[in-house]
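The structure that follows is given in the form of structure tokens.
Every protein chain of the complex appears in place save one, which is left out.
Each chain gets a letter, A and B, in the order it is written, and its residues are counted from 1.
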Amino acid sequence: MVLSVAEKSYLYDSLASQPLIRPDGRLHTQFRPIEIFTDFLPSSNGSSRIIASDGSECIVSIKSKVVDHTVETDLLQVDINIAGERDDSMIVETLTSLLHKVLTSEDGIDVKKLQLTKKYSFKIFVDVLIISTYSYPASLISMGIYCALNSTWLPKIISAFDDLEVAELPTFHDYDLVKLDVKSPLIFVLAIVGDNIFLDPASNESEVANNGLIITWSPQGGKVISPVKTIALNDTFIKGFNPILLKKGIKLVEENASSVAQALETL
Amino acid sequence: MNVQDRRRLLGPSAAKPIVFTTVTSETTKVSEQEQQEQKQNETAALTIKSGVVENCNGSTLIESSKFSLLTSVYGPKSIRGSFTSQGTITIQLKNGVVENYQTTELKEVSSWLVGIFNSVVNLENYPKSGIDIFVNLIIDKQGDISKLIPFLIMGICLALVDGGIEIIDIVTGGEVNGNVVSFTRNGEEIVGFWKDHGEFDNNDDDLMNDLEKCKKQYLEYKNLMINYLLEQKKQKDNS
């Protein structure tokens, strides 16, 4: 969205005022409505499609493979595609690196739940396709992954757990599936305007933000985990902010994240 | 994406990279202790040198016993395409001798650094121009990008000064427990925060404590930079 200088100035003043006034009337903790469909890709183990009210749309597919975890230690792999962007573009590589860190974070996904036997584990491939995006899509993607993993069913193992004595590959039941029980961390994007900080900035709000924060929250233990970092949501309004706002932002996420997770859980 | 690179000489495709087995000797523990001791007098061992690269506008070499970072700034130079009312900064990080980091990770860091320098460089003065910054992590014995970030910022900042590009403040940062904080305005404002691994302190006081420590480091590094710049100016005036 291209805003004129006057529009930007008006928007900035209203977002920086006390209390803040958002252009769509939301509270500072309020998300835009989203629509989610799950388990609709027949050839994937799990899938989700998530559409934001501004038309941003993202599809996540979960696939799995049995690997020897003594050789392959990385049991989660994220691949991100954005329509119209090259694979080596800044936004794609940055998001891939961020999502990889989020999923492999120490307090992120419990990889023990992927273990099949003493030697073999499931490796999870998360493929993300962003069809259209208008604001920074990290939060949308993480919700998509959360829902997709929540709807993932994996083949049921019928061979023995202890395979060290007999060198045997795990064998699976022909049609019985087991629900994957992992919860992926959620990413929250916050925008800072003046001395205000608020959740889920829309594209017009991002354009006048003085700075942004990416905060990761893990449903396990319900706490904020790394990675946490600042992000430049535009390149004109960007400047430094009061250290107190960092603390405020983390608190904001801690207070509201569980209700977001709950909403996604009811699907 | 997985096309054979025909522009470079890559050698036999069946070759496997050399993998060292881990040593199981007791010496490892000792060195960890040493590392912590070394950390305390890290600032003392820092050497800064500007203007080392001839074919660019500004450059800085920052070295310590653990790393060696070479920053070169090219620009401001005119960019192709339509008019832009302010300058555009690009930052590229490159692995040095030992390839410690994946390119995706380096790109994430560089886009984060762009955020910092967008708020520090006086971009209005450079319409329709690009400022391209290249940082080569020539030597890095730590293998942890968080520990390097304060010096990356320091190097870029000094290289911008060397290149005569207008900045509104000297910027650098500090690192404590994996929290990297970059400050301006004498520590009153944060321009960048980075934490990509390790425990996150949910306890407010701990976080504020770490912020305070980072601020102390920032002030220390900033003094170092200002002293260096003044010293350099003195030398120039004399000659």
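Quick note on the criterion: a contact is a pair of C-beta atoms (placed from the backbone, for glycine too) under 8 Å apart; a residue touches a chain by one contact, two chains touch by 3 or more.
As a working rule, contacts and distances are computed from a predicted model.
The unshown chain of the complex is recorded in UniProt as "Ribosomal RNA-processing protein 43", chosen from "Ribosomal RNA-processing protein 43", "Succinate dehydrogenase cytochrome b560 subunit", "Exosome complex component MTR3" or "LAME_0D09098g1_1".
Residue in contact with the omitted chain (choice from B:50, B:72, B:104 or B:146): B:72.
Within the entire complex, the positions of chain B that touch the omitted partner chain are 7-12, 14-23, 25, 27-28, 31, 34, 52-56, 59, 70, 72, 74, 90, 92, 96-98, 100, 132, 134, 136, 138-139, 141, 143.
Throughout what follows, only the chains that are shown with their structure count from here on.
Contact residues on chain B toward chain A in their complex (touch as defined above): 1, 86, 88, 102-105, 107-108, 111-112, 114-115, 118-119, 123, 178, 183-185, 188-200, 202, 204, 207-208, 211. Residue ranges of chain A in contact with chain B, taken from their complex: 87-88, 90, 93-94, 96-98, 100-101, 105-106, 211, 213, 223-232, 235-236, 238-243, 245-247, 250-251, 254.
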